[in-house]
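Part of the complex only, each chain left as placed.
Letters A and B name the chains as they come in the text, with residue numbers starting at 1 for each one.
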Amino acid sequence: MKKLKAGILGATGVVGQQFVKILSNHPYFEVTTVTGSAKSSGKTYGDATDWSATNYLPEIVIDMNVLDTDANAILRNDIDLVFSALPASIAYDLEDELASSGIPVFSNASAHRMRESVPILIPEINPDHLNLVSSQQYDGGFIVTNSNCSTSGLVFGLKPLMEFGIRDAIVTTYQAVSGAGRKGVGSMDILGNVIPFISDEETKIEQETRLILGKHENGRIIPAQFDVNASCARVPVLNGHLESVVVQLEGEFSVNQVIDAYNSFSGEPQALDLPTAPSNPIIVRLEPDRPQPTRDLSLHDGDLGMAVKIGRVRKHKNRLNFFLLVHNAIRGAAGASVLNAEFALAKGVLE
Amino acid sequence: MKKLKAGILGATGVVGQQFVKILSNHPYFEVTTVTGSAKSSGKTYGDATDWSATNYLPEIVIDMNVLDTDANAILRNDIDLVFSALPASIAYDLEDELASSGIPVFSNASAHRMRESVPILIPEINPDHLNLVSSQQYDGGFIVTNSNCSTSGLVFGLKPLMEFGIRDAIVTTYQAVSGAGRKGVGSMDILGNVIPFISDEETKIEQETRLILGKHENGRIIPAQFDVNASCARVPVLNGHLESVVVQLEGEFSVNQVIDAYNSFSGEPQALDLPTAPSNPIIVRLEPDRPQPTRDLSLHDGDLGMAVKIGRVRKHKNRLNFFLLVHNAIRGAAGASVLNAEFALAKGVLE
């Protein structure tokens, strides 16, 4: 198969770098275009980027020229799709313009998530939502988003519980600093501290979770009917959002039943054996003190960290209690978008 | 007034050191006896103690001889009361023995908290529980405990809400490492990490909260009738437990009503102007991102940190959401016991 030519919008930031890392050696896609802000454009990617990932910058992009994040500049390049790591403020118009010009857009930006015809796609959870794109009014192009980073973990904790009937879900987060971008959290603010506030995060979790777990009917999403109540805080952790979840269930349940439901959970990306899909999307830890950000993001050398880890599954009266861990920059951002593109390709939506 | 002679049991540990600090310059009590483990006893307090507080070791105790933590050794000294910072494992018998020998015991240990006749006293919250001591079968002595460190903050967040009717409370904690004692949490385990487990902590919070907020009737405590569901985690913070609280209320309420209830809350320690009582036991922060451990424990130089700080008061449907911060080593431990002794003295229970 000839690889599709991929552009990465906002390629020099934290999420953009993860796109570069994942796509630098991908079987379906090859990076041919990277864009950045005015202060990066015109430089090589190596010069423009303050690389923050553990491993070194992939050789393949070091000398690539950083384009201005401008539709005309991008469209002048020969690209088959784009991945967007743009800030929400500029994502709306630019992604719209590219989709209008026939480009499929896989976006980590929140800008289009609340539009009726734009799926917030997590292919293990709501694969049928991909069909929403057929109702988008773009000529050839389309927009598929992935969810907010905390939401991307929460829905894995909730989806397998839907068979028990969810009455409401209360989630409290311990979020890593990388979720705020490279300069988002100053060290004087977070060293030895917890900041009980992340702008807009609680609303995003509350809205997106119900949409992703909602039903696709007649070209629209009917949000899941249970309430989600989120409280978010930043902790001095580099990568990995931990979430404490308390779910009131309607039906009877035992801890073992829930663990079984998690362990047996699998989705279309697993059935299709997509390159970025983890073999088990949910991994249950039975130790008393897991999962933990520094120990459970990656299972082995080279593991991207796409699986969501769940632990401390407990029953408190009719409530289920557990902690989950999601790699915010991978399953909650760049990895999510790449998996969406792989899935769209497998389903023939992307060609 | 002649000062009462106080012993500090387990004086070399984290909480013991806070007792030393608070009592080194106290108007009612003077430290005359300090005890430690076998490896400390026989040394001076200065030599035996790896002082971990910010300020320097008070001169008054530097040369004090550390006694073995043994009832006979303690009783040989002329003491009017003891403060106990003992580990639970040895606290039960020793505190019992001292009380039996006529010594009032103000204990931070959990050992006796679940006994029917032993109050978990927080004098702003449940001052009448002090009366339980009259049903204790000790000859002259008695035991008064303070609560677990997380509980000591939570009850301030809940007490003023009881007028609205509490249906249930869900609390999720971000707990400082000092709560585990000097060697409790290894640095390899917590640097850049969150550990979603603290042994026994959730059960303590769930039980103690309902007892402290319960009614004293006919010499017994009827626990408060609402459910408390706790999830606890350790974060890389030195001092200060932050807690996210979600409370389902029965009655109508507005955020402003709740803030007013917090701001106007005051108790007997304030009315009695006790030395360790904060002028306002609850301080509401209206900024969007407070309270925070590194910024809100102490209000001014020399402030012990006895006030509980509450922020981000929000309404989500019929649930109240907020964050609170409590100084685990002060309001949650040594300061709490000292305030209890001051209160007992003011009420004539301690003489």
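Of note:
Rule of thumb we're sticking to: contacts are C-beta pairs under 8 Å (C-beta built on N, C-alpha and C of every residue); 3 or more make two chains touch, one makes a residue touch a chain.
Because the structure is predicted, anything quoted here is derived from the model rather than measured.
For this homomeric complex the structure file specifies 4 copies in total, of which 2 are displayed in place.
In this section, only the chains that are shown with their structure count from here on.
The geometric centre of subunit A is 42 Å away from that of subunit B, both derived from CA atoms. In the complex of the two chains, the subunit A residues touching subunit B come out as 170, 172, 174, 191-197, 227, 229, 231, 233, 235-238, 242, 244, 246, 288-295, 311-312, 316-317, 319, 321, 323.
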